[in-house]
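Part of the complex only, each chain left as placed.
Chain IDs A and B follow the sequence of writing; residue 1 opens each chain.
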Amino acid sequence: MIRVGIVGGTGYTGAELLRLLSTHPHVELRTITSRTEAGRAVSDLFPSLRGTLKLCFSQPDSNSQLSSCDLVFFATPNGVAMQSTPQLLQAGVRIIDLAADFRLRDACLWHQWYHREHTCPDLLQQAVYGLPEMNRKAIATARLVANPGCYPTAAQLGLLPLIRHGLVSGDTIIIDAKSGVSGAGRSASVGALFGEVSESFKAYGVGGHRHLPEIRQGIACMSSPTSAPFTGELVFVPHLTPMIRGIHATLYCPVKDRSVDLQALYEETYANEPFVDMMPAGSHPETRYVRGCNQCRIAVHRPQEGNTVVILCVIDNLVKGAAGQAVQNMNIMFGLDEQAGLNCPALMP
Amino acid sequence: MIRVGIVGGTGYTGAELLRLLSTHPHVELRTITSRTEAGRAVSDLFPSLRGTLKLCFSQPDSNSQLSSCDLVFFATPNGVAMQSTPQLLQAGVRIIDLAADFRLRDACLWHQWYHREHTCPDLLQQAVYGLPEMNRKAIATARLVANPGCYPTAAQLGLLPLIRHGLVSGDTIIIDAKSGVSGAGRSASVGALFGEVSESFKAYGVGGHRHLPEIRQGIACMSSPTSAPFTGELVFVPHLTPMIRGIHATLYCPVKDRSVDLQALYEETYANEPFVDMMPAGSHPETRYVRGCNQCRIAVHRPQEGNTVVILCVIDNLVKGAAGQAVQNMNIMFGLDEQAGLNCPALMP
């Protein structure tokens, strides 16, 4: 059994991590910390876990508990994980950060987008970006994994086959992404009230969103040595849609080459991936097809036989876009079956 | 492995049964029939099952497949199961009907509420009403189980402790129940369109709902020999609430005796029940606490220290109110761990 600790577990990402880990066959959940809820039973805050999880939240300062874990997940706001990561690594604990502290390799860029100094910039190079479909081997031996953002997961999985084969032929890739409201977190805010977001739809952060540099970095890494890298413009517009879970990324890529069988290319790329499902040609994946499960489902279209390829890509933002991918990374890091604890089908309807 | 067949699997109840059975450790799903979808891959109709279930729908007429099963579930409209049940029982197959064909013991009453002649009234006495918390022993040896309706499950679990101990002292019990829209099924109808039921709330069937006689029969069965049975009026008003899953039953019972510790009584009654969770005093269970899981969560109140006891009772109408309870019944019938395949926590948020 892997001894696991969680730092911060009162948000939606934490709740989802608890749901997945509480029935994972190889995990012993030893400690979960929360400054605000210390002493309270986890199942009191999340009654959905009554009868499943007996743990109480503990003070985050009692690090001894964390140091004795094999693995610690950080499900904290940005900027928290980097405070304790060095000591924990020192103590031999492996780490998966579900926040953004280690997602960008460039400390300047991180500073620019997260508006504060990174406290352990040296670890940025050491951290492995936890997208298994790109970095499985490196993840297996990583001591520190940066779990990808939700939008970047959907966008990168949708773009990977095209980028890797150097098929993007124009100068602009457009990522029009739509997310459920749980992506905004579980903090009290007027903007996420039911009365504000139900029966409404909006774009946000059009001027610039933190997931943009993360996607850009990912695309740069995907390029194969033999094909031309994509050097054009990346436009990313996130939207809020009135549902709890789910991300739908609609990707627009200029691909002039008509000789490539895109359906076959995508199917081939993901043939052995347990959590990427290439749907039949002509499909329109719906976010409910992945509700509560770790799958990413993709369809690829070339409307009107034109120059623009449209990729439709759905994930559950809290699972493949956060906690589920973290568990997948854990499975890889500890040599377990990659699907362990993640084989529950989506909840539909 | 239990060899299992499903008749009718294109509705929400069938979809949920497929979700639960597809990962059940002791089930081999052998056949699933559908007149309208015969030949089509199940995962084509329900893409949430892609990668989990390889089966295709087959013609319902090829009964040979069904006859070779240990157990057949009927997830069909009312009146279908009674057509083939006699032959299948004859062939040694055990049956769980998720529709209403065998829920009422009285054929006249059945005729009155379901507006047609029952084709095998003799089986009504033989059928066991599949509410494990009431009938566990009989279910274990039953050849034919009538899986309870969704509202009756919530109502009966909420009332059981009071009725069994003869504590209802007035002449009227009120069941004000609220259901998510999946209870209306997956058939095309204007009344269940998103545009009609979203952002709206209504009562329906106030004049009379088929679950009323079922609840009445259940209450009659609950009374213990030593306490006075409840002979008063039962008022049942179902409502439609704009969500997919969930039933919330609010039960109003006159209980004059103040000496009883109701919280203790309920906790005691359900102490050993794996799927009934008595919440702490003062709680307000929410339907999301049971979304996608087989739990029933209950709280009991006596507002203003008055004569009316208010019981709050939540289930997922598709799980404990249908497919989950059917799997629970199967587990009991085949001597398995009652929780096998049903230990996934609720999906929250």
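Throughout what follows, contacts are C-beta pairs under 8 Å (C-beta built on N, C-alpha and C of every residue); 3 or more make two chains touch, one makes a residue touch a chain.
Not measured: the values here are computed from a predicted model.
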| item | value |
| --- | --- |
| Number of copies constituting the complete assembly, 2 shown | 4 |
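Here is the rule we use: only the chains that are shown with their structure count from here on.
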| item | value |
| --- | --- |
| Separation of mean Cα positions, subunit B and subunit A [Å, integer] | 37 |
| Subunit B-facing residues of subunit A, complex | 12, 15, 19, 22-23, 46-53, 182, 186, 198-199, 244-245, 277, 279, 285-286, 288-293, 295, 297, 318, 343-349 |
